[in-house]
Every structure is written in structure tokens, then in C-alpha cells.
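Of the protein chains in this complex, all but one are displayed in their positions.
The block that comes next holds subunit A.
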Amino acid sequence: MIETIALRKEYSADGRQTTALDGVDLSVAAGEVYGVLGASGAGKSTLLRCVNLLERPTSGTVRVAGEELTALGPADLRAARRRIGMIFQHFNLLSSRTVAGNVALPLEISGTGTRRERSARVAELLEYVGLGDKAEAYPATLSGGQRQRVAIARALADHPRVLLSDEATSALDADTTRSILALLRRLAGELGLTILLITHELDVVREVCDSAAVLAAGRLVESGTVADLLARPDSVLAAQAFAPVAADPAAAYGGRVVRVAFTGQADGQAAVGELARRYELDVRLLAGTVQTIAGQPVGRLDLALDGPADRIDAGLAWLADHGLAVLPDDAWAEVAV
């Protein structure tokens, strides 16, 4: 539904050139909630704005719903943007319009329907986001969560197939964030909306996203379904989700310290017991976490293994054969930093 190919964006200011996006290939399937995670300055905001061409990429292609946006003229681009909703961190509601007036704005811009049809659509949308009684209120009188709901209703007004979300929950408290994320999830489920969101919060990705990508210094470091990423031992996403036990675990605990990742079918705890018995190793459990992500258990076990080196190697190979990924020592050192 959304595809970017070799997307590059460079800025030059005061003769100095900075690269915000350095060849991004992103692919979001229809009906998917896709999260792009990245620290501030990683280029997420630029990436999102390149999707509806609020920022024009220096080079590369953007396709939304099969249409190559980067090849469109101004009028066609405006028409294409009407099929792409967008919500923002600071809501960006017009203070001079009531809630109903704000939701009606995209319909007025696209010239959709008569005044009566528009107000019927607005009422329907406000009901959908749970603000049926706030139609005549002004945004200034609403809470942050309510304002974001208005912004979501506004983004949906013209029946878009794609929703872009720019840090939509970053200005909200934890409870409100959860309710807004639940609403986004509902949109994807009930309306079949494809959602591309950017965030710096792992929790957002974990809570609503089917798939995710990690953006760092203008490049996609990794991408895939959230469950797969978290299961992969060398995933940057997983490294954030599972904090390391110590900066230098081998020095801190003695023996050979390994991190084992498992998902779904594999039973981590049972395998550890089996490992100790079968290979006669002294296995100490340093830390363990099991999280449910996208309905699947995903776990990490940090183990200190003591015993002859060949038996440890054999044991680790056995774990790998049984669906438990063993993180290589050097890779762990890298992600643990």
C-alpha cells in the first residue's frame, strides 16, 4: 500500500549538506499497522513527510495505493493527498473552528457533498471517535486526548485508505496514549486502514504495530513483523525491549554468559533444564523476561554457563536446533551498549 524506493533527502543550509534520509526502502502492506522507530534526529519525521510529499525527496520513488506520488503534478498530488489522512503530535487543529468545523475542513477542501451531507458525515465521525457531544466545543476547551480524537476524525473524513501518524501520542500521558493507540488499532481492524506511524517509543510499536522498522541516521537498520524482530537475537528493537543484565556480563558473573531468545512454540525454561542435564553444565539464570507481543510469547534468557568449552559449544548448538536463538558474544556486546 505504501512503498518507498531508494528514498533520499538532503538539506543544504549555509553551504553545509546534511542527509536526512539515506536510501530508504520501505514497504507497508495493505491493512497493516507499521511503526517506524527511531531516536530524534534519525529522520523519521522526514520519512513520514516524504510519503505524502509534504517534503519532496531529493531522489527516490514514493508509491501509495499503486500511485507514484513522486511523478504527479500539483493538482493530482492534491487529489492523492486527500486519500491519505494525517495526524500530528500537536494535533494541529484550527483554534478558530469548532470541533465539527475542524472535522468538516477536509470535506470543504475537497468539495465533497452538500453542507447537509458534510454535517451528517461529521456527526458520524465524532460519534465513532466518542466525541458526539463535543461538536460545538472549541479545541481549546478539550483535553489532549480529546483533541487527538478530533484530529483522527478529521483525518478520516474523506475516507482515506492510508493514515500517517506523526508521533501522535508523544504529547499525551500514559493512559491517554493507550486509549488513542486502541483507537488506531480499531481503525485498522474495522476500516481496513493502512497506518504508518513514526514514534520514538518502543511501547507504541509493541502495543499497536504488526510490523516495524528501526531508522537510524537516515537508514533502515532492520524491518519485519514485530514478533519476528523481537525474536531475533541480534535485533536492535529487541535490544531495546530487553535491557541487558550488565554492561560486561562475563566479567560480572563469570563463566560464559550467553543471551538466548525464544518465541512462541519454543519453551525457554524447559530447554534450559534440559541443557544443564544433557550436557552436565552448571547453568545459572541471570535474567529472564517473557513478553506477549502480537499475541505471541517472546522471551529472553541471560545464562551463565560453566563447564568444559566443548560441552558448552555443543549445548549451545543443541539450543539452536530446538528453536532457541543464541546471541553471538560479539553481537551482544554491540547491542548491550
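In the analysis below, contacts are C-beta pairs under 8 Å (C-beta built on N, C-alpha and C of every residue); 3 or more make two chains touch, one makes a residue touch a chain; residues count from 1.
Just so it is clear, contacts and distances are computed from a predicted model.
Per its UniProt record, the hidden chain corresponds to "Methionine ABC transporter permease" from the list "SufE family protein", "Probable succinyl-CoA:3-ketoacid coenzyme A transferase subunit B", "FAD-dependent oxidoreductase" or "Methionine ABC transporter permease".
Of A:6, A:30, A:71 or A:109, it is A:109 that touches the chain left out of the display. In the complete complex, the hidden chain is touched by one of A:84, A:100, A:237 or A:327, namely A:84. Residues of subunit A in contact with the chain left out of this view: 52, 54, 77-82, 84, 86, 88, 90, 92, 94-97, 105-106, 108-110, 138-140, 158, 164.
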